[in-house]
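For this depiction, one protein chain was excluded, whereas all remaining protein chains were kept in their positions.
Here is chain A:
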């Protein structure tokens, strides 16, 4: 077996992404933890051992909400060269995606409501393949707009019918 491997893409997400992802995780996890505590308080006769389990569960949820975004930030990377868009993502399962400029058909930027509070945007690059969409997540929104413009100009300059 050869020792060839993928090198990490050059750029990271915007540092504010950590806060945004944390907010997202909290929006998901705080109700879960609260529901567990509330159920423990109302539906059981509050035995000590169950209290410890519920407390551990709640703490685990919060730890995940704080820890996971930081882990993502370490892993999620992107790069745009003259010829291709290249991303890496995933924590347990690593995924690298490469799409050549000549095959790119559509470039979208998207900003969710919470995302906008943090001044972030996603750029999605779609090829003719039903499986080939690549998303560069959580960029500074100005950077995302510039990138989308650059990609559009670049793909228009590249010949080919993109299939």
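Note that in this section a residue touches a chain if its C-beta (ideal position, glycine included) is under 8 Å from a C-beta of that chain, and two chains touch if they have at least 3 such contacts; residues count from 1.
Definition applied: contacts and distances are computed from a predicted model.
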Protein name, per the UniProt record, of whichever chain is missing from view ("YCII-related domain-containing protein", "Putative membrane protein", "Fused response regulator/phosphatase" or "Quinol oxidase subunit 1"): "Putative membrane protein"
Contacting the left-out chain in the complete assembly, out of A:46, A:70, A:94 or A:116: A:94
Of A:44, A:81 or A:142, the residue in touch with the unshown chain: A:81
Touch residues of chain A, complete complex, unshown partner: 1-7, 9, 79, 81, 83-84, 86, 90, 92-100, 103, 127-132, 134, 162-163
